[in-house]
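The complex appears here minus one protein chain, its other protein chains still in place.
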Amino acid sequence: MTVNEVAVVGFAQTKHRARIRNQSSSDLVYQVTREALDSCSLTAKDIGTLIESSSDYWEGTCCSDVVTMEAAGGYLKEESKVEDDGALAFIYGYLRIRSGLFDTALIVSQTHCSQSPPLPTLSNLSCDPFYQRPIGLEEQAAAALQMTAYMKKYGATEEDVAQVAVKNLGNAVNNPYAHRKVKTDIDRVIKSKVTAYPLRELTSSPTSDGACAVILASGKKAKQITDTPVWIKGIGHSVDDYFLGDRNLMENIGLRSAAKQAYKRASIDNPLKQLDVAEICEPYAHQELLWTEHLGLCGKGQGAKLLREGVTTMNGSLPVNPSGGVLSTNPYVARGLIRIAEASAQLMGKAGKRQVGDAETGLCHSVSGLGGQLHCVVVLGK
Amino acid sequence: MKSMANPESVLKKTIELPYTWAMGEPTAKFLEGLRNKKIFGTKCLKCKRVLVPARKFCPRCFVNTKEWIQVSDQGTLRTYTIVYYSYPGQVKPPPYAIGVVDLEGADTGFSHYVGGVDLSDPAKAAGKIRVGSKYRAVWSRKREGNIFDIEYFTLL
Partner (left out) sequence: MEKTVAVVGTGQTNHGKRFDVSWPELVHEAVERALDETNLTMQDVDAIVCGSMPGMLEGTSDPHFWLTDGIGAYGKPVMRIATCGSTGMSVALTAFYHVASGLFDTVLAVGTEKQYEGSSQGVISQMGDPHLIRPFFPGAVAGFATQCVNYVSKYGLKMENVAEAAAMISVKCHSDALDNPYAHIKAKLTVDDVLKSRVICYPMRLWDCSPTSDGACAVVFASTKVAKEIAEEPAWVKGVGYAGDEQFYGDKDMVDWTACKTAVKRAYDMAGVMNPLKDLDVAELYNPFTYQELLWYELFGFCEKGRGIDVARNGVTTRRGDLPCDPSGGNLCTHPIGATGLIRVAEAANQVMGRAGNHQIPDAETALAHAMGGLMQFNGVMILGR
C-alpha cells in the first residue's frame, strides 16, 4: 500500500551561533524535537518513526545516534540514521511514510561545529588517502578550484560572486535564527580576506552550532494535525564522480539528475515560472550562481545575470535564500534540513520579516561532498 | 539545588589512531611508475577514456579497465587555488597552490600542487598562475614511489 500524499506539518530550529557552549549536541536535538512537536501540538508518542542525520566525525564520536536517539524521543521507535546531509534524512522519512507503514515521521539533524576540528581538516579526511588527501584537497579548496573555472569559462567576475554574499547576508538580517548577518556591499566583500583564492571570508560560509527538526505526516493525518500542511511534490537525489578531475565542474551530474527526478515527480517543466521561492545550499557564493543554472532557473553561465536582474532578490519573481542561506548559517549536516524548514515556513506564511509574498511552490536543495558531489532536491507545495 | 557547575564546561580530547591503508594493485603500479618518472592511466574500452590516476575499473561504465597507457607529464591547467589558511593536520604550511591539470593523453584531470610562483601576496600570485596554459611536472630528486615523487606542476 503506497501513500501518495505526505506533508510537512511542523518544524523547529535553534538560533544558530558560532559557538553554543552551554548545550551539548543532545541538548540541541532535544530542544528542536520538543519545539517541533509543540509547533503542531503532538507528543513524542504520536511519532511513528525517527530518522536522524548527524556525522560521527563532526560529533567526535563512534555512532552518533547512540547518544542522540533518546534526545529525539527515539526510545523503542523505528529509528535510523543517515550519515550525511539532513535533506537525505528527510527524503528517507518521506519514503517510510509512502510505504504505508507509518503515519508520522520525525527528522532531526544537528552539528555542533565549534566542538570539532575545522571543516578543512574533516573534509580533507573524506578524500582517498592516496591522491586527493595528501595534496590537501578539502571542501574550500575544491570550491575555489570550481570558482576559478567558473569565472574563466563564463567570464563571471569577483563582483558577480560578491553580489550573492551581499544579497544573502542582507536577507539574513531578517532571520532571527541566522548566525552571520550583515548589510554589506560588494566592495567590502571583495576586500574581505582571501581564504582559498579566489574565495574570500565573505564568499565562504562560516561553520555554526545548531539543529533542526521537521515532522512529516501522511495525507489524512496531516489534515487532522494542521490547517496549513505543506505537501511534498517531488524529491530527487544523486551523486557525481569521486575524483574532481573526472568531473565536469561546470556541469554537475548529481544536481542535474536530482533536479530532473524532482521536477518530473512534481510536474515542473518551467521552474522559473512555477516556483515562488527557493532555498538553495550555497556554502560558497559562486555555487548559488552555478546551482541556479543546474536547477534550470536560467541557462548555462546566466546565474550572475539572473541575480543582476533582481529575479532572485527578496522582491524578485523567485527569491533565492530569503533566509540568508548557508553563507549565513552552516551547522554542517543540518543545513539541508534547514532549507526544508525555511521553505515550509514560507509556504505556511510563517516566515515573519523574511516572508515572501504569496508563495505556493517552493524548492529546497542540499549539497555535500567536495565541489558538490551529492545533491538533494525537494519541491514543496501548498 | 543551585548548581555550582560552570554551564560552559567542556571536555577536550584529541583522537589519534594508526591506520594502514591497502592501495590495491593499480595504485601500487601507478606510484611505482612515478618513481620512474612515468605517469600511467588505464583505458576503459567501453567509453574509451584514459583514466588518470590508473584504476581497476571505470566508475561510469562499471567495467574493468583493460589497457595501461603512459600519458604525458605535461598538460593544460584546468583550474587552481591558493590556500592561505591553516588547520590541524594540514599537509604543509600555507600558502600553497593546488591545481587540476589535464595531462596530454588522459581524459581525466590530475590534481597536484602548482609551484614555482611566489605566493606571499594573493593578488600578485593569482596573476602568475594561468588557467589554460601548459604546465609540466617537476619531478622530485629523491623518488620513493608515492604521490610526492612529483614535487609540483610548473608553467612550461
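Read from first to last, the chains carry the letters A and B; within each, the first residue is number 1.
Basically, a contact is a pair of C-beta atoms (placed from the backbone, for glycine too) under 8 Å apart; a residue touches a chain by one contact, two chains touch by 3 or more.
Quantities reported herein were computed from a predicted structural model and do not represent experimental measurements.
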Contact list for the unshown chain, restricted to visible chains: A, B
Absent-chain contact - pick from A:Y57, A:Y177, A:Y197 or A:Y263: A:Y57
Residue of A:H16, A:K77 or A:R335 in touch with the missing chain, whole complex considered: A:K77
Positions on chain B where the hidden chain makes contact: 11, 13, 15, 17-25, 27, 55-57, 59-60, 62
Residues from chain A at the interface with the omitted partner, ascending: 2, 55-57, 60-63, 65-67, 69-70, 74-84, 88, 91-92, 94-96, 98-101, 122-123, 125-130, 235-243, 253-254, 257-258, 261, 265, 368-370, 373-374
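Just so we're on the same page, only the chains that are shown with their structure count from here on.
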Residue numbers on chain A that touch chain B, as the complex places them: 21-22, 60, 115, 117-118, 120-121, 124-125, 129-132, 134-137, 140-141, 144-146, 148-149, 152, 193-199, 241-246, 249
Of all residues in chain B, those that touch chain A in their complex: 7-8, 10, 13, 15, 19, 21, 23, 27, 31, 51-53, 59-60, 78-85, 87-92, 96, 98-100, 102, 108-113, 122, 125-126, 131-132, 146-148
